[in-house]
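Read the structure below first, then the notes.
The other protein chains are all here in position, but one chain of the complex has been omitted.
And now, subunit A:
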Amino acid sequence: MSRRSALIGLGAAGLLVLSGCGGAPTSGGPASGEPSAAEAVYTEVTALTGTERRDRLVQLAAEEGNRLSIYTSMNADIADIVVPRFEQEFGIDVELYRADSETILQRTLQEASANFAGADVVETNATEMAIIASEGLTGDYAGEQRDKINEQFRYDGWTPTRFNIFAPAWNTGLVGADLVPRTWEDLADPKYDGILSLEVSDYDWYMTLYTHYQEQGMADADIDRLFADMVQGSKVAKGHSGQVELLSAGEFGVVAASYTYLTEKARAAGAPVDDQPFVEPVVARANGGGLMRSSEHPATAVLFMDWMLADGQGVILENGLTPAVMPDGTDPLAGHEVLPVDVQKLLDEGNEWSARYDEVVRGGEQLPEN
């Protein structure tokens, strides 16, 4: 009996694993179709504006229990300022789950496939947001603040809350005025051999710049040569934050595509790094938020997005990040030539570009070491 029960136990374990495996784990979710209860709320408040909208949302939020669950890849030190401000202003209790963007995506997809209402709002990188939206997991968000955002960045199913900007950064102790890059093409110059660092997974930056050159009428062969020359003699790093630390320490002289907020943070701590004036055109990738269709606190979710795109933007700006819309309603990227990372293209051709960038970066390995 015991042995049989062992087998049954094992079988049951196996069955538990197999159960609900109708589709691939990344597919599924509360498939599109009927509008959800949350969507009804999203539609209802779309028509409202100003204080009327806010009052109604506050009232509904109270009915929902003044609770909210947010999944975000925003760094802790910023999120720990942004979220408490929101909580204090509205007396709402926020559950904040933080992880890297890939993990946010996995968790959201897994929960959706099991019809588990985890997050009310998901806030993360463009690619992951676009996938979540394309899976039909988010509802529509509309409002005055969204309309102020640069048109190039108004996506279906999600709304930018901040930008990550790629720009070269350099160690001011190691790099004299003659080595400060003025254009992206400068980085291909042999004078950067041995001091330039590229990041191993920056294929979105690569894709954007590559497409830009194509649009400028450059031949693919020339663009390939340009990137090959950049890679020539470069040092490849993994992770932007480690890259900036090693830039500060003097291991690298120039980082090709650093996140400007990381450079700024290091500079603020006294590290000898700089990225001003930005090399133009700047490459900008949005991070944004979406309202979940499965949300159990939909009005609270809308209230958060409204606040995030208004007062929240000031907090973002104060803390060294680039907001999606300036507190005075203007475009934070005005005055810069901006290359937006094409999110749809990333979704359609991302793997291809990732593989290509991988090949390009590996061009460095044929070199004799130093």
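One rule holds for everything that comes next: a residue touches a chain if its C-beta (ideal position, glycine included) is under 8 Å from a C-beta of that chain, and two chains touch if they have at least 3 such contacts; residues count from 1.
By definition in this document, contacts and distances are computed from a predicted model.
A chain of the complex is left out here; the name its UniProt entry carries, from "Cytochrome c oxidase subunit 2", "Putative membrane protein YphA (DoxX/SURF4 family)", "Iron(III) transport system permease protein" or "2-oxoglutarate ferredoxin oxidoreductase subunit alpha", is "Iron(III) transport system permease protein".
When the omitted chain is restored, the residue from A:Arg154, A:His212, A:Lys235 or A:His336 that touches it is A:Lys235.
Touch with the chain that is not drawn comes from one residue among A:Leu48, A:Leu96 or A:Leu317, which is A:Leu96. Among A:Leu48, A:Ala62, A:Leu179 or A:Val200, the one in contact with the hidden chain is A:Val200. Interface with the hidden chain, as seen from subunit A, comprises residues 1-3, 5-6, 9-10, 13-14, 16-21, 23-27, 75-77, 80, 95-100, 102-103, 105-107, 110-111, 113-114, 116, 127, 131, 200-201, 235-242, 244-246, 248-251, 262, 265-266, 269-271, 347, 350-351, 354, 358, 361-362, 364-367, 369-370.
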